[in-house]
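One protein chain is absent from this view; the other protein chains keep their places.
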């Protein structure tokens, strides 16, 4: 499935996307989900998280501000999502920075059936067992293309690394996405928001493959290109970016033609 | 009390409005409160929540991301607010979506003296015992007018349902409010923000009746109309909306004339 079809399905079905996410970028994640055309919900109480995920069409897990209570909520929600067969997307924020993050990502990947992992180059390199430079939750270097291919192969899930060029791999096939704009990297939470869009597309498709994830990221990058026109900096870029996501979602006809997704040879 | 008088009192007295709210829209709720002219405070620790609410002129409870620790904070704060006689406003976010939400709203309504309940049509219909379609925290359908009248009658509180037309009822008298703009429904937290404005107006009035709540919602809707001019989408609408709330609060003379509040016949 490509972007136009996914956005059309989201617009028609208004799927509920359940986010277990961090408190830094949660508002951007919620507004991004709504601009794409899906309905966001955030609920973490152990008493209700399984019941809420039972209403959802996808679960997005972002460990940006994890702690033991949060991890338990993730395991409960993820278990229920797996029982129901809805896609579970993982953003392993800060993996490699602390052992809690590295161990938690490993635990989630082993205990849950994750449809796709979306992170920055450093995080994905860490998951692939490659050297990476991570500073806190920011990735400073790393060969994203090799990282996604290796991580997808070893973890057996679809893996995406976002950056100036995004890479998506299912272990056999690797796609690159060259839509985007440098201002996206200057807004806190643009990575979290891109994973939210992946969650919305996976909700529409009822699952994840490399193609739909690449198209989710390409649509996200295309919105960044549109938003950058007229933005005077990262502050005014952010509201324009939400406008662009909403505008492209509402006028998706012909969108696929402006998305630059291509198969990486070899 | 109508909007002009309420805004004038808020401007003169700068009442402190204590919010126990969700972590998704808390920043918008705080900025909304400040733009209206009141002072927002968020404090939830069981060790201080009663002391903080002792300084406040109204308490706004929003259960959007509730959990047991939050509920205990709400009961402590609400109990103290009731002792002091300041108005307590409840936004029963997601009631009907999970049993934790439905039971918690019922518990708060039975254990606390709530001045007003403000929610979307689906939430209010749920409280009224009517059929409703709620998806996560979004209401998709429901007869808002019947819901507010029934809920106000059975619960014995003022009830407001926000939507394309807002309805407010005290069980005997029902008002409708037709100010507003469709972009308001496309920003995460506009419902939470409208309840915050109700809290500010109740703080000014020292309590809540159908008229003042309807005028709070009409002022809120009028700000949406002003903000929509020039907004290019939901992202750029949100900061313009805060500007409009602040501008109308600072220039409230004549505002009542642009508010469309009317009594619903029958």
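Couple of notes before you dig in:
Chains: A and B, in written order; residue numbering restarts at 1 for each.
Just so we're on the same page, contacts are C-beta pairs under 8 Å (C-beta built on N, C-alpha and C of every residue); 3 or more make two chains touch, one makes a residue touch a chain.
Just so it is clear, the structure is predicted and the values come from calculations on it, not from any experiment.
In the complete assembly, the contact with the undisplayed chain comes from B:16, out of B:1, B:16, B:115 or B:128.
The chain omitted from view is touched by exactly one of B:228, B:246 or B:264, namely B:246. The chain that is not drawn here is touched, among residues A:55, A:97, A:228 or A:264, by A:97. For chain B, the residues touching the chain absent from view are 14, 16, 18, 23, 26-27, 30-31, 34-35, 39-48, 51-52, 55-56, 238-247.
Panel shows chain A; residues 22-25, 27-28, 64-68, 94, 97-101, 135-138, 140, 186-189, 232-236, 238-239 of it touch the chain omitted from the view.
Assume only the chains that are shown with their structure count from here on.
For this pair, chain A with chain B, the centres built from the Cα atoms lie 33 Å apart.
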